[in-house]
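What you see is the complex with one protein chain gone and the rest in place.
Chains here go by letter, A and B, matching the order in which they are written, and residues are numbered from 1 within each.
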Amino acid sequence: MKLGPALLTAHLWLVLAFLYVPIVVMVVLGFNASPLYALPFQFDLVWYRELVGNAKLIDAGIHSVGIAIVNTIIATTFGTMAALAFARYQFRGKTILQLLLFPPVAIPWLVIGTAMLVFFYWIDIKRGLFAILLGHVALSLPYVIVVVGARLATFPRAVEEAAATLGATPFQTFRRVTAPLLAPGVIGGALFAFAVSFDQFVISYFLAPPGVTTLPVEIYGAIRKGFTPEINAISTIIIVVSMGALLLTARFYRFGGER
Amino acid sequence: MAVADRRNRGAILALTGPAYLWLTATIFLPLSAMLYCSFLAKSPLVPAPVSYTLRHYEAFVDKSVYQQLMLWSLQMGAIVTICCLVIGYPAALALAKVIKGRWREAMFLMVVLPFWSNALVRTFSWTLVLRPFDLLYSYPAVIVGLVHSYLPYMILTCYISLQAIDDSVIEAARSLGARSGALFRRVVFPMSLPGVLAGSALIFVPAVGSFMEPRILGGAKGATLGMAVEDQFTVTANWPFGAALSFLMLGAVLLICLAVYPAARKRMEGL
Partner (left out) sequence: MSTVAVTDAVKRYDSVAALDGVTMTFRDGEFFGLLGPSGSGKTTLLRAIAGFVTLDRGQVLIDGQDVGGVPVHARNIGMMFQNYALFPHMSVAENVSFGLEVRGRPREEVAQRVKEALAMVRLGGLEQRKPKQLSGGQQQRVALARALVTRPKVLLLDEPLGALDKHLRQEMQVELRRIQRQVGITTIFVTHDQEEALTLSDRIAIFDSGRIIQEGAPMAVYERPVTKFAAGFLGEANFLQGRVTAMEAGDIARIALDIGGEVSCRLTNGQVGQTVLLALRPEKITLAAGGQAGLNALRGKVLDVVFSGNSTTYRIAVGDQVMILFKQNLVQGTVAPGTEVVLSWSPDHLVQVTP
C-alpha cells in the first residue's frame, strides 16, 4: 500500500485545511478596517475598540463566563461523585443509570431546549440566567462523568488498599492518595464542562428572555440582523478562550501527570 | 469493585443522587412535560380550561407540507452523515494507521479543537467564506456548514475504533495473501464498524434537528423541520404543535435507529 499512506496523509491535511480555513478567515477579517469585509486588507484594531463600547455584548460575555464558571463547579462536583459511584460499586440499575447519560447528548438540543422551556414555564421558573444554568449543568454532567470515569478506570485500586494496610484512615487515604491521582481527570472534566457551557447556544437561545442573553445568543441575533466585523472580534475572542480551555484539558487529561 | 450491600447503598445514593436528580428535573421531566403538552388543545400560555386533542399530530398527517419538511430534514441528515463518513473515515484512517508518534497526538488535537470552538461562530465564519463566491443562502451552503460542524465527531469515533485494531491482525491478513482492497473490505472496515455507527448516530440525530445552521447559511430557502419547531416556540407561540413536531421528529429518528440496530448488532458480533 505504498501510494495509499501518502494519499491518506494528503487527505488528512486537506481535512484539516477544511476545518481551519473558515476560522482563519474570520479571525483575519476581524482585524480588517473595512466594515463590509472588503479587500484589500488593512490592519486595524477598530472592531476590538468598538467591542469595548458595546455594552450589550460585554454584558452577554459576562453572563456567559459567569454561568460557565458556576456550571463548572456544579457539574464537576456532581459528575465526579457519580463517576466515583460507578467505578467503586456494582449495583442493580447501574447499567440503566449509565444508559440514561445518553439522552442529553444524543437528543437534539432543539428538543431538549424546547422541553425545558415548557417544563420551566409550568413550574414557574422564569426564563433567565438561572434557567440557562439549569440547562447547562444538565448537558455538562454526562461529559464530566465520562471523562472522570475514564480516568478512574485506569486508577490502580490496589494503592488505596495498600494505603489502608499501611495504617492510613479512609480520610487520610483520600487526601494523600486518591485525590492527587484523581486530580488530572477531574480537572479535565471541569474544563470540558466549562467549554460545553461557554459554547452552548441552543438551550440558551430558548431559555433567554429578551434583554438578558449569553454571548452565542447575542451573536446569533446580531447575525440575523446584519452584522459588522465586531462579531468577528468577539468570535475570535471566544474561539481563543474555548480552544485555550480545550488545550488545557488535553494537557491534563492526556499528557499531564501520571498516565 | 465492591458489591452493593446495605452499607454501600447509602454511599451509592449519596454519590449518584445529585447528578441524576438534576438530570431528572432538567431533562427527563421536561421531556415528559413536552409530551403531555403536545396533547393540549390550547397553548399553555393562553389562560383557558385544559382540554386534550390529537389534532397537532393529525396536522402532521393531514398537511403534506410538514411531511415534506420531515422527509427533507431526514434526507439532509442522511446526506450530512454520509458526507462526514466519506470525508472523515479516510482522515481517521490516516491518523490511526499512517501517522505515528508525536505527530499523531498533535494532529488528533488539531482535528478535535475546532469541534469545541462554538458552532455558532464557526457557522458565522462560513458565511464570510461563502459570501464572496455567491454561494451563501443555498442548500449546499447548509450542508457544508453542517458537515463542518459535525465532521470531528465522525473522525473521533472512527479513530478510536481503528486505533483499537491490533496491527498483528492486519499482518496476519497480509501473510494469508490479502491485498490492500480485500484487507480493507474484509478486515479493517468491518472491525471499525462500531466507530462508524457511533459517529453516524452522533451526527444524524442532531443534524436532523438543526435550525441554526439552516437559518444562517440557508436563509429563506433551506427550510427544515427544526426551523418549523423553532418557529412554534418563538414566533407563533403554538407550543403544543411545536411539541408534537418535536416528538414526531424524535420518533422518526428513533425508528430509523431501531431499524438499523439489529443489522448493526449482527455485523458487530464478536467485536
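Heads up, the rule we're going with is that a contact is a pair of C-beta atoms (placed from the backbone, for glycine too) under 8 Å apart; a residue touches a chain by one contact, two chains touch by 3 or more.
Just so it is clear, the structure is predicted and the values come from calculations on it, not from any experiment.
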- prompt: Of the chains that are displayed, which are in contact with the missing one across the whole complex?
  reply: A
Field: Full-complex contact with the absent chain, from A:Leu51, A:Ala115 or A:Ala163
entry: A:Ala163
- prompt: Out of A:Leu12, A:Ala60 or A:Leu181, which touches the unshown chain?
  reply: A:Leu181
Message: For chain A, which positions touch the chain that isn't shown here?
response: 156, 158-159, 161-170, 172-173, 176-177, 180-181, 257-258
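As a convention for this text, only the chains that are shown with their structure count from here on.
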Query: How many Å are there between the centre of chain A and the centre of chain B, using C-alpha atoms for each centre?
result: 17
Field: Residue numbers on chain A that touch chain B, as the complex places them
entry: 1, 4-5, 8-9, 11-12, 15-16, 18-23, 25-26, 29, 37, 77-79, 81-82, 84-92, 97, 100, 103-112, 114-122, 134-135, 137-138, 141, 145, 195, 198-199, 201-202, 206, 216, 219-220, 223-224, 227, 231-232, 235, 238-239, 242-243, 246-247, 250, 254-255
- request: Could you pull out which chain B residues touch chain A in their complex?
  value: 1-4, 8-9, 11-12, 14-16, 18-20, 22-23, 25-31, 33-34, 37, 44-45, 87-88, 90-91, 93-95, 97-99, 105, 107, 109-114, 116-122, 124-129, 131, 148, 151-152, 155, 180, 201-202, 205-206, 208-212, 215-216, 226, 229-230, 233-234, 239, 242-243, 246-247, 249-250
